[in-house]
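Here's a slice of the assembly, chains where they normally sit.
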């Protein structure tokens, strides 16, 4: 049943997503007892032009 | 008032989305009594590279 | 795969939710070809004290 919606900045690699899907599902299954097959992970990627903290868009912040 | 957010894999055709918008709105109006004009349907399309079940990204599962 | 998130005001009856779950799933399956068992419907109920249109909370609007 559980659905993990991961809101994150665009730009993660294929390997990172593969590993995240595996690891987040494994931890969810371990702690809740849900079968892995019932767990969904959805990556919602947002560009830094569409995400702001402190009132400033991330792509306009000095890093 | 009601907002139907439809999380689904990318790739549905224009006809499917047209029909889904019509059918889901009609059923929502029929059952709740809300006027169709007050019902919103939003399709949130996600690629199979960003959706995992059982810890495996859909675009890496054997079908 | 599809997940239908239904944002609606609190207060629907058990019968309405039962009928909505059935009808929305049936229409989704009909139009997309997804098997009903792969379709999830989640009702996110919000009170009129937490929902505003036109800048006014619904429980403070004259109807």
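In order of appearance the chains are A, B and C, and numbering begins at 1 in each one.
As a working rule, contacts are C-beta pairs under 8 Å (C-beta built on N, C-alpha and C of every residue); 3 or more make two chains touch, one makes a residue touch a chain.
A quick note: this is a predicted structure, and the numbers were derived from the prediction, not measured.
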Identical protein chains in the complete assembly, only 3 of which are shown: 6
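Methods note: only the chains that are shown with their structure count from here on.
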Between chain B and chain A, distance of the C-alpha-averaged centres to the nearest whole Å: 20
Chain A and chain C: spacing of chain centres that average the CA atoms, whole Å: 25
Inter-centroid spacing, chain C versus chain B (mean Cα positions, whole Å): 12
Multi-chain contact sites of chain A, meaning residues that touch two or more partners: 40
Complex interface listing, chain B residues touching chain A: 7, 46, 49-57, 60
In the complex with chain B, residue positions of chain C that touch it: 1-9, 12, 16, 19-20, 23-24, 27-28, 30-32, 51, 53, 58
Residue ranges of chain A in contact with chain B within the complex: 14, 17-18, 21-22, 24-26, 36-37, 39-45
